[in-house]
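Excluded from the complex is one protein chain; the other protein chains are retained at their positions.
Chain naming follows the written order as A, B, C and D, and within any one chain the residues start at number 1.
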Amino acid sequence: MSGMGNPLELLPEMLLLTGAVGGLLLGMWTPQRRQGRVAVVAVLLCLASAALSAAALAGPDVEVFHGTWLVDTITGVVRVVVALGAAVAVLLCRSSLKGRPRETEAYVLVLLAAIGSITLAASGDVLVLMAAYLLASIPLYALVGMQKDSRGVEATLKYFLMGAFVGIVMLLGITALVLGVGRSRYDVLAAVLPDQPTPIVAVGVLGVLAGLAFKAGAVPLHFWVPDVTAGTTPAIAAFITTIPKIGALAAVFRLMDGPFADVPLDVPLVVAVIATASMTLGNLAAFAQDEVLRLLAYSTISQVGYVLMVVAVADRTDLALPALAIYLAAYTVANIGAFAAAAAAPEARTIAEWSAAAGHRRWLVLSLVICLLGLVGTPPTAVFVGKLAAFLAAADGGLAWLVVVAAVNTVASLFYYLRWIVPAFGGVGGGAAGSAASGGPGAVLRLPVVVVHGAAAGSIVLGVAAGWYVAGIVG
Amino acid sequence: MYLTVVIMLPLLVAVLLLALPRLPERAAMGIWVATTAAEVALVGWMWWRFAAEPSGSYGTEFGYEAKVSWIPTVEAGYHVGVDGISLPLLAMTAVLFLVCAVWSLAERRRPRTYAALFLFLQTACMGAFAALDLILFFVFFDLTLVGMYFVIAGWGHGDRRRSALKFFIYTFVGSLALLVGFIGLFLGGDERTFDMVSLTAEPPLRDSPVAAGLVLLAIGLGLAIKTPTFPFHTWLPDAHTDAPAPGSAILAGVLLKLGTYGFVRIAMPMLPDAWQRWAAVVVVVGVVSAIWGALVAFAQQDAKRMVAYTSVNHMGYVLLALGAAGLAGQADAEARGVATVGAVVQMVSHGLLTGALFLLMGVLWARGGTYAFGRWGGLAGPAPVFAACFGVAAFGSLGLPGLSGFIGEFQIFAGSLQAAPVAVVIAATGIVITAGLFLTAIRRLLTGDTVAPTPAKSWGLNDMGAREVAAVAPLLALSLLIGVAPRVLLDVIEPAATTLAALIGG
Amino acid sequence: MSEVVLIGLGVVAVATGIAVFVVDSMARATYALLASFLAVAAMVLALELVFLALITALMMVMEMAIMAVFMVMFMMNPGGLMPMSMMHNTRGAAAAGIAVFVLLTAGIWLVDWPAAAGPLAVDPTHQLGEAIMGSHMLVMIVVGLGLFATIIGGTVLATHRGRYDRFGPDLDRAPNDPIPGGLPR
Amino acid sequence: MMLQIVLTVAAALVGVGLFGALSQQSIVMVMMGLELALNGVLLGGAAAWYFLHPSVADAQVLVIVLLVVMAVEMAMGFAATIAIYRARQVDTIDMADELSG
Partner (left out) sequence: MEVPDPNTSAAGIVLAALVAFPAASGGALLVAGRRADRFAGFVSVAVAVAACGLAAVVATGRPVLSLPFMAAVDGGSLSLAVDGISAVLVVMVTVVTLAVVVFAAADLPADAARARFFGYILVFLAAMLLTVTASTVPALLIGWEVMGAMSYALIGYFWHVRGKISAGTTAFVTTRTADLGMYVAAGAVLAGAGTLDLSGLAALSGGWADVAAAGLFIAALGKSAQLPFSAWLSAAMEGPSPVSALLHSATMVAAGGYLLIRTMPVLESTGWAIHAAAWFGVITALVLGAIACAHPDLKQALAASTAAQLGFVVLAAGVGASAGGIDHLVGHAGVKAGLFVAVGAWLTALGATRAAGLRGAGRRYPAMGAAAAAGCLVLGGIPPLGLWATKDEILAATHGPALLTAGLAASALAAVYAGRILATVLGGRAPAHELDAEEHGTRRVPAVATAVAAILALASAGMGALALPPVAHSVKELLGATGEPAPSLSSMIVTGGIATVLFVSTVVWRRTVMRLADTPLSEWLGLPRLLSARPVLAAARFAAHADDHVLDRAVWGVAFGARRLAAMVARSDDGGIDRAVWAVASGARRSAGVAARSDDEGIDRAVLSIAAGVRRLGRAARRPQTGLLHQYFILAASGLAVLLALLVVVG
């Protein structure tokens, strides 16, 4: 029993919250054209939060609020990644929302969702987990429909109803756990759950997994991903397909490593099946996609599958934690980069349109290629290291078959990533005259391009420096 | 550190080339050539130092080692080093890139990017040959893929996108299979490391034949695609046909070697028992590749495709030798050592000769925009230098003594016979078919009435220019040198290769 | 005695719950739902959770009131007089519902439930208060943030007029409302 | 015995709610179904406290969370419904199928 602990351990989250509340208040008195200052505040606080979290990583593992908030490696990684991701998301949003009436609110919602995502990962109590689920979901519903256009609100509606539906399932699971154990804290669950009757455990485990699978966009709760991604703006899509997923995946990892580790059911197998289904379905469905955002949406589904490989073996091998740490960070960088490329040409919906609009910009294409190849897992990008670590962990955890499935899926994924790379690169080759520059559908935004470059560079730097990164957080 | 400079210098220059926007294109090409020449000099110095060492000390030890931890949790790191097997391949790589740079001086399509891409590719290739860590090897292995994809897609001709895509996807499949195999090696070892030296010293999975077999299958599949062997070779002709001449030369000369080098460096020493158990399969694959490649090459109506298919044939011999080297039950270490040495020589020789042949194909393309046998004829008249070069390269490739091909093939056949007599007899018929196809090619291209496609006629059918000769001649000269004085090469290879052969069954 | 009450209320809750999707107007459905909620609240009350029962009841009444208003405002069929049926895939839905029910019930009756672990708290509300202010404080904090997010998100989604519509892009003019009387800044 | 009965009632409510959520076209009616199901879960939570774990408050807090979820989802649901109605004059989920594939 650790008691209340030091609430200051939550300082990074408080900073984010300060950003949210302060940003909202600041926005109240900010003229419409000058809401950029809210973005500045938000970004600065995100960076501060990330810095603080990174510093805290070196510290010992602690428990706060009676063990319902755990500060350890997982939390630390998620904090840093989410805070940085949120900062980038704010920047991306800035490019598409600049001067809109709801700009301030968007930043606030991004920060709130980021807090929710971190809470998912840091939670040490299923009730906190549920509350975090709410906090990580609700701002997103609003963000998706922000533009109030036909597609956006439809996406909101679907996302929301799906989320409400899954929320019930998750609550059903939590109720089952509480029925059996009576307590909601992870450590108690870990101790008592293995002795509980099978039906209770099964419903409880599956309910909680379902909720987190929804947040992560894993099969069979992935249906919202393509529709929401395609319905909203690329900037928001980048955020939605990245930040909450990280929190959810970290949360599943924590559960698999603790409360669900010793239950008399083969939970890792179920997670492995989910992983298989996610990567396979995501890849297959992406094959024939012509829309940039839908393609990326399916790609994120398959990426989640790879992370779930690691999650499945969370308590079976020591390799799992570093694998998770590196993969989450790598995925974030590459995925944001790819979405930022889409955000750079927001008018372009299909791959062909994108290539026409942005294909002549060789540096942009180069960075995009790095990001997409990064998603494939080509060295020396970070996802390669992540994938490698994931494969290793899964194989070490006795899921060699899953490694083979994942390898096959990686090959399959190449097809659709190349479907974007090839025409884009062709633009570089063919569009020497620059004819597309003037007549293309819509201009190329500057800020997202910077983000793409940053992501590409980050992907490579993280890949090369993966060792120090992992050693720094795990070692 | 020295080796790291050798590996990274091209990459550094590549970045520099891209980063200096004001640089004139001609200067960029000059820098490219200078860099590759410097690489040759650097590797040459390494060779000289190597040869100066008392022979035998490089059987199991590596020179110029450098080791930096990269992913410490899984014992993967930046670990490079050179031994008697990798040094010749490094040297060959450096030479090939130099001649490709010389060849490309006339490139007019985005030359700066082109130079940067090739330099990037050079780093990847050199790195792969020098890597002493599985993950590092894989990284470089995959990067060659990426670089070559863009070379073909960006500077190829014909249906280049499709060919590039085919190449990329196909070999990517291979590289992933390889990765799965590497993971198996990692998990199978007691030490849990990706370090090649440690894995060679203490081969993993010695107690579990089934697992070792599966791991070997994965690695073998990956390398077989890259090599390529029957039936995984179909990406090769398309990729070559549509690639630019230097791209083809690098692809065939260097990238294919990554596959065979992988067998020598990874599959054999790290899974000696499994290699021994499955060596018969390797032999069969080698024989089928050799015969199939020769036959298919024979039937081609396109000179470049023909050359491409002969690579399948030549790599088949390498596999035959390596398989025979694994049949420890049937042959003594001495014969198997000869076979292994032959395999390594064959790699170097094939790199030089096929590189030259592909550059010569580039001469055809530059003049007439076609490789079709039917569109060319009697070139010995207007283009005697081309004819002489092609003749020498062709005879070298078909294994004429005095050129490097013979040194490799003779040792392969002589060394493998004890282990796999029937296979050798069958495979040896490949050299007859190769002879037939190259002589047929000479007859069609060089002799008879002079025929040339329309564009060549209108431009005037020039013989090879100084630039082209400067690119091709060094390759042929080196091939001749190896053919006449093979000790230069063998002194470097033999200690390491015979140690390797002794490792299996030892 | 309490058993009878519980069973009775349970029957009412389920019956009214079914009624929600059987009746042919939205207004009636709303009232049926309210009835079901109240029945559940009563059950909770019977389980001695007075505080929770009360807030459940209160919240549901308010919620249903809002829903009714909502329907009058927006949806067709005001007053719930016009009969209507807007169903799809009834059979599949019924099958799914029944399957879930059967599954859960089977589980419930198969499990060998233990006896209550410890005595009933003297004051459940006090116990709850202790938990909220103690071991489960974080839950409430996060929930609070969730509510904060809901306020912002709901506003963003539901209203199409924001401060810049009312006070101008520079927030420097008098409120310009279609119906005057909005809050000043 | 009573525990089972109460839980059965809860399960029945969940089942009915699910049926509603699946079968209704109107967005508001779907939400009603979801609320009904949540109500059933709430009952389960209360039962867990009363019959099994009365000495700790976790089940009670669960009920609180459930209540919050119900409220929050209702609020967001209405907001979303208003938004889509404003944008497209659509009030059934069948008509929201622009995004697919």
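The definition used in the following text is that a residue touches a chain if its C-beta (ideal position, glycine included) is under 8 Å from a C-beta of that chain, and two chains touch if they have at least 3 such contacts.
Everything numeric here is computed off the predicted structure, so don't read it as measured data.
Taking every chain of the complex into account, the absent chain touches A, B, C, D. Of B:Thr241, B:Thr354, B:Gln418 or B:Ser479, it is B:Gln418 that touches the chain left out of the display. Screening C:Gly92, C:Pro114 or C:Gly144 against the full complex identifies C:Gly92 as the residue touching the chain left out. Taking the complete complex into account, B:Lys166 is the one of B:His79, B:Lys166 or B:His350 that touches the chain left out. Interface with the hidden chain, as seen from chain C, comprises residues 88-89, 92-93, 96, 99-100, 103. Interface residues of chain D facing the missing partner chain: 18, 21-23, 30, 93-94, 96-101.
Think of the hidden chain as still there; on chain B it touches residues 166, 169-170, 231, 233-235, 292, 295-300, 331-332, 334-335, 337-338, 341-342, 378, 380-381, 384, 395, 399-402, 406-407, 410-411, 413-418, 421, 424-425, 428-429, 431-433, 435-436, 439-440, 442-443, 446-449, 486-487, 490, 494, 498.
Assume only the chains that are shown with their structure count from here on.
The chain pair A-B and the chain pair A-C differ in C-beta contact count, and the higher one is A-C.
Centre-to-centre separation of chain A and chain C, using mean CA positions: 30 Å. Annotation: 70 Å between the Cα-based centres of chain B and chain C.
Work out the mean CA point of chain B and of chain D, and you get 65 Å between them. Each of the following residues of chain C touches two or more other chains: 104, 108, 117, 135-136, 139, 143, 146, 150, 153-157, 160.
Annotation for chain D: residues touching 2 or more other chains are 7, 14, 17, 21, 47, 52-53, 56, 58, 61, 65, 68, 72, 76, 79-81, 83, 86. For chain B in complex with chain A, the touching residues are 69-74, 76-77, 135, 138-140, 142-143, 145-146, 150, 153-154, 161, 165, 168-169, 172-173, 176-177, 179-180, 183-184, 186-187. Taken in their complex, chain D has these residues touching chain A: 7, 14, 17, 21, 27, 30-31, 34, 37-38, 41, 44-45, 47-48, 52-53, 56, 58-59, 61-62, 65-66, 68-69, 72-73, 76-77, 79-81, 83-84, 86-88, 93, 96, 98-101. Partner chain A is touched in their complex by these residues of chain C: 104, 106-108, 110-112, 117, 134-139, 142-143, 145-146, 148-150, 152-157, 160, 162-165, 169-172, 185.
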